[in-house]
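In this view, the complex is presented without one of its protein chains, the others remaining in place.
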Amino acid sequence: MMNDSQFVEVENLYFSRGDKEIFRGVDMHIPRGKITAIMGPSGSGKTTLLKLIGGQLYPDTGRVQIDGLDVHRLKRRELFRLRRRMGMLFQSGALFSDLSVFENVAFPMRVHTDLPEAMIRDVVLMKLEAVGLRGARNLMPAELSGGMLRRVALARAIALDPELILYDEPFVGQDPISMGVLVELIKKVNQALGLTAVIVSHDIKETMSIADYVYVLSDGKVMAHGTPANLNVDRDARVSQFMHGEPDGPVPFHYPAPDYYSDILNEGARP
Amino acid sequence: MKRSKTMELGVGLFVLAGILGLVFLGLSVSGLNNGLSSTSFTLKADFADIGGLKKGSRVTMAGVPIGKVKSVELDQEWFDARVTMELNGELEGRLSEDTTAAILTSGLLGEQYIGLTVGGAPDTLEDGDVIHDTQQALVLEELIQQFVSNMASK
Partner (left out) sequence: MIKQRIASLGKSTLDTFESLGRATIFLCQASIGIPGKEGFHLWLRQMHFIGVMSLAIVLVSGLFIGMVLGLQGYTILVDFGAEDALGQMVSLSLLRELAPVVAALLFAGRAGSALTAEIGLMKATEQLSSMEMIGVDPLRRVVAPRLWAGFVSLPLLTIGFSVVGIWGGYLVGVDWLGVNEGSYWSNMQASVSFIDDVGNGLLKALVFALVVTWIAVFQGYDLVPTSEGISRATTRTVVYSSLAVLGLDFVLTTLMFGEL
């Protein structure tokens, strides 16, 4: 089962929050050195999956292996050592609010390397230049816009050129130009250094253009997977609805709820 | 991270001030320097009754503090109180042999302390010597009792 070409293996993953089952048997293989996209309706658990991969949440059953290590069996210390080999872009950016943009990007280098200050400065400026924010290096996170925040977070996630990068919605809130720049950047980082990347995104066109492999999550399971070319011509009604963004079809748009009419008519009940 | 110089200075001063405060509490408030400043020597004294005298009570001469009570214990043989005093080392060999010790009270209800008064004998007290000429504490109840019985007998 362990295959050298797979960097991350997700096997038969079950996870629930309270009574709500979020995953009911997810299997996923993320190939080494490639860009894998995870797509799915909002609320289908993509962010949750990334947190499970990063060892921040623990599954009910099933396991996640990264480079042969079972993430959820590691000791605390080993888990932190493994995480040094990963970078994660959080959906909310999650910059350190007491550090400037420069210090945020420098943070991973300061804590994990002994590089001299001049070298850190060069690398930070290089990464910030790549996301177009070299000029904003002295601002504090509170002084940035949402899109800028996320680009700084991206620069921080790739600061140490980690072996595995998890991008949670990297394109949200970007204008068309910076969107194009980010797509190129993600591709370049992946190709130049041979890093493994996982992208969660709703921007189908952009994601499809750089992804080598795509997983579509729905209803707690992997609904479909394949190369972008294969998925685009998939004739499964659910897949094609999602791929082409059609409002009507078998994929539920709504969070699970009782029947609409009975809910509306049931006035006396609690909200 | 650059403006941290003043911060570091502030923290340094804070810690220093705390340590100085502790020194103040030690020297001026608990009076540790009485025992520390110079060498000390001990004298003992037997009292029939020490009243409220405690470990740590003052020892004075002419009203000036010259030491402290180091311990108070019961003499199992004579059943009186054996008080050990720790005195300023400068006085070693300068108190005459017939020095008397009295237990005095500051104010009507105040602390009890020992007052030493030197006599005229040529020999002097050395470290560990015992003062025999002592005057016990005035116990208020006994005074009142005496007073009442004197009145009654008249």
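Order of writing sets the labels: A and B. Residues in every chain begin at 1.
The definition used in the following text is that a contact is a pair of C-beta atoms (placed from the backbone, for glycine too) under 8 Å apart; a residue touches a chain by one contact, two chains touch by 3 or more.
The structure displayed is predicted, hence computed values, not measured ones.
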Omitted chain - touching chains that are shown
A, B
Candidate in contact with the missing chain, chosen from A:V10, A:I30, A:I66 or A:M88
A:M88
Out of B:S57, B:N88 or B:T134, which touches the unshown chain?
B:S57
Given that one chain is not shown, which residue among B:L25, B:A48, B:V130 or B:L143 touches it?
B:L25
Candidates B:D49, B:D75, B:E90 or B:E111 - the one touching the absent chain:
B:E111
Given the full complex, what residues of chain A touch the hidden partner chain?
51, 54, 56, 76, 80-88, 90, 92, 94-97, 107-108, 110-112, 153, 156
With the missing chain put back, which residues of chain B would touch it? List them for me.
4, 7-8, 10-11, 14-15, 17-18, 21-22, 24-26, 28-32, 34, 56-58, 65, 68, 106-111, 113
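Rule of thumb we're sticking to: only the chains that are shown with their structure count from here on.
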If you average the CA atoms of chain A and of chain B, how many Å lie between those two points?
76
